[in-house]
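All protein chains of the complex are present and in place, except for one that has been dropped.
We just call them A, B and C in the order they show up, numbering each chain from 1.
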Amino acid sequence: MPVNNQVKVLSPQLENRVRLLVKCPDQPGIVAVLSSFLFNYNANIIESSQYSSDPENGTFFIRIEFHCDNFQEKSAKMAKDFEVIAEDYEMQYKFYNLHKKERTAIFVSKELHCLLELLWEWKNGDLDTEIAVVISNHEEARSIVESFGIPYHYIPANKEIRKQVEAEQIHLIEEYNVDLLILARYMQILTPDFVNHFENRIINIHHSFLPAFIGANPYERAHKRGVKLIGATSHYVTNDLDEGPIIDQDVERVDHRDTVTDLKKIGRQIERRVLIKAVKWHLENRIIVQGNKTIVFH
Amino acid sequence: MPVNNQVKVLSPQLENRVRLLVKCPDQPGIVAVLSSFLFNYNANIIESSQYSSDPENGTFFIRIEFHCDNFQEKSAKMAKDFEVIAEDYEMQYKFYNLHKKERTAIFVSKELHCLLELLWEWKNGDLDTEIAVVISNHEEARSIVESFGIPYHYIPANKEIRKQVEAEQIHLIEEYNVDLLILARYMQILTPDFVNHFENRIINIHHSFLPAFIGANPYERAHKRGVKLIGATSHYVTNDLDEGPIIDQDVERVDHRDTVTDLKKIGRQIERRVLIKAVKWHLENRIIVQGNKTIVFH
Amino acid sequence: MPVNNQVKVLSPQLENRVRLLVKCPDQPGIVAVLSSFLFNYNANIIESSQYSSDPENGTFFIRIEFHCDNFQEKSAKMAKDFEVIAEDYEMQYKFYNLHKKERTAIFVSKELHCLLELLWEWKNGDLDTEIAVVISNHEEARSIVESFGIPYHYIPANKEIRKQVEAEQIHLIEEYNVDLLILARYMQILTPDFVNHFENRIINIHHSFLPAFIGANPYERAHKRGVKLIGATSHYVTNDLDEGPIIDQDVERVDHRDTVTDLKKIGRQIERRVLIKAVKWHLENRIIVQGNKTIVFH
Partner (left out) sequence: MPVNNQVKVLSPQLENRVRLLVKCPDQPGIVAVLSSFLFNYNANIIESSQYSSDPENGTFFIRIEFHCDNFQEKSAKMAKDFEVIAEDYEMQYKFYNLHKKERTAIFVSKELHCLLELLWEWKNGDLDTEIAVVISNHEEARSIVESFGIPYHYIPANKEIRKQVEAEQIHLIEEYNVDLLILARYMQILTPDFVNHFENRIINIHHSFLPAFIGANPYERAHKRGVKLIGATSHYVTNDLDEGPIIDQDVERVDHRDTVTDLKKIGRQIERRVLIKAVKWHLENRIIVQGNKTIVFH
């Protein structure tokens, strides 16, 4: 039975705080219509970022964070009113009320550094989510996960039983009402069905500077090639292996003395900070996927 | 007689491209009123960045870049209409038409690396200014500056003749109709009068990571202290030595083997990239000074 | 009663692996005499790094890591033979057998990020030490520390009872036979007596880019000054506050939107990686203190 591991406090601050993400064909007047709409509801814009792929005939993207007194009471009417604008401007959009935390599931195998980073940032109050469940094909992480009061499900996995394993996983994800899946060094390939089921909702960390070293054993191959920097990449998972929309990347300097083992140690530091950034940005609704790229509003 | 060293082409693109910077007390509705104003003039917002020091009773800052057909004809009326809004919202503001390039004067002494960086970026089309004049208390830079077709004025300077030197400099700056002064390793102290004359219009590069090593000989002192990183800082000049609003900073790693000479060599690379960024951001109207800090809209 | 929390395996690899650190007046022939000495004992040099403050009349430093079969049996004779060379060349030196792990004590207050980083790196096998004890003036860290099987001692501390507190701490440090003290955000000032007692054996993390923001509240002051980079510094503790020999420093970019709280969050990431590096380098005998500076052999 899933249990929320953080006490829920109805914070009026968060109840009235909302993020709006919009994507539509660019044309003059979009900002005017959006900001006037919000002003009519006495909402105060706290933060706003926008981007146009091309001011002439391009696509327009905007992220607005606003405060609106009594939002809970107004939200139904706002949603209805906004429909009209959205239709006029052909907008895809979504309102996110900060009061409702996104629920995450973390998938992990034997390497725990990314999981630990997520757990500690979360414990520290720096990861604004409810970690609903951790799912693993190994038992290594159980004791640490359970010490945080988070349910842990061990589902052995391999190529032969993939379909059955994923059915079980999907069942759990639904039972725990999960919004976002985080692959924190989960070393199993997912089927196209599974991936399609969670479009733009699975974040993976790949242990190389993509598109260099796509696929298995990137540190071994980086060592063999003699690169002077190694990296990691967080991205949304699609059905092209390691080809999904990149969210963040980072690198560290290495040299001829570093063995493959050294690269892995250095790499772990990069992986965990690149994954945590992607997860935070997703939870802050800073990311819009457009084709195979991401727009990240910092 | 000052000569512009770049051919002037009336670019309709630039004639109709405008940046608006606004600063005012925060309150709901500012974005709505600004964007509606622009929409009424058929202007299309290309880029917009905003910041509020505090949504409740704080100060609101916005930078909007927009395209407006026939701006040259409309601008007088727009300016007049905007006056009304500005008064209502207690706005400090300014419109910048990209058609009108800012004019810069570069001050330099004997070390030429920052000057050279500015000249090459400018020659390469990456520095959107007219370099009106170079002023120096030495002759070292004359031949290179003149090879770019830029006027060079040698004004010997020292503590004793400061007032007279500055009078001459101000005369030149006015003659050349200069908007921005760049101290590209100009090793003379400026008087309070001179500084006040060009408030928020003088950019200096200091060869340390401020507030560490304020004042003279920062590399010598960094070496003596045994720091593991050295840096540089670009800032607007105020009458508190090296205490003006910081625009950009960067660092490089050093180690015990590096002599003071090595630090200076490494430092030159930092200085030139930190100065050039500050100058570009200023020319792109990305910087708003607030108290002793800068807001830089990237 | 202190217990070692890692199983001890007699690794022949480590039993025969030794590091030699030497400091002496520079003159020709030092490398020849050292390498011939080792060769006569059939030792194979694995790694060697050297530095001379000045080839003429400067100070020479060298770190040699070598493998020597049956080192345990030979070591007494080697030590005696080496005495002769050391006297000839006026060497200060020390042999470190990797078989004997250094023992550390971690001091912590309420902020746990640096402690956690140390614990996890250690658990992961990446910190080559025995964490003998954690000492704190608060109870916050107890459960996590004890879950690692490490003894935890709570010693309340404040200005009034400093002498008595330190007496108790020194007693514990001796009881646990500690070699290195790590101040992982321990927020108490140490007395000169305490510091002198552990010369070059106390590593502190300061939450600023020294020498900027020496003393209390560096993030608040960095915010007030409007810096564009914040940093952290690991250093050996001396009796000049935040003026001890710097071991490592690093920085991260911040901007006008970052509040003091944001700076602290970003800073925590810097602090933990800058501290862990210093501790690792110390444990790998890579650091030689010279005056108020460090030589770090990478």
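The criterion applied here is as follows: a residue touches a chain if its C-beta (ideal position, glycine included) is under 8 Å from a C-beta of that chain, and two chains touch if they have at least 3 such contacts.
Predicted model only: the values in this text are computed from it and were never measured.
Participant: Of the residues listed, A:V108, A:I182 or A:L210, which one is in contact with the missing chain?
Facilitator: Residue touching the absent chain, from the options given: A:L210.
Participant: Determine and list the chain C residues touching the chain excluded from the picture.
Facilitator: On the side of chain C, residues 26-32, 35-36, 38-39, 42-50, 52, 55, 67 touch the unshown chain.
Participant: With the missing chain put back, which residues of chain B would touch it? List them for me.
Facilitator: Interface residues of chain B facing the absent chain: 113, 116, 120, 124, 126, 147, 265, 269, 273.
Participant: By the contact definition given up top, give the residues of chain A that touch the hidden chain.
Facilitator: These residues of chain A touch the chain that is not shown: 51, 209-213, 225-229, 231, 245-251, 255-257, 292-296, 298.
We take it that only the chains that are shown with their structure count from here on.
Participant: Over half of interface residue numbers shared between chain A and chain B means same, under half means different, so which is it?
Facilitator: Because over half of the interface numbers appear in both copies, chain B and chain A meet with the same residues.
Participant: Report the inter-chain centroid distance for chain A and chain B in whole angstrom, where each centroid is the mean of the CA atoms.
Facilitator: Once rounded, the distance between the two centres reads 38 Å.
Participant: Go ahead and note the Å separation of the Cα centroids belonging to chain B and chain C.
Facilitator: Once rounded, the distance between the two centres reads 44 Å.
Participant: In chain A, what residues contact two or more other chains?
Facilitator: none
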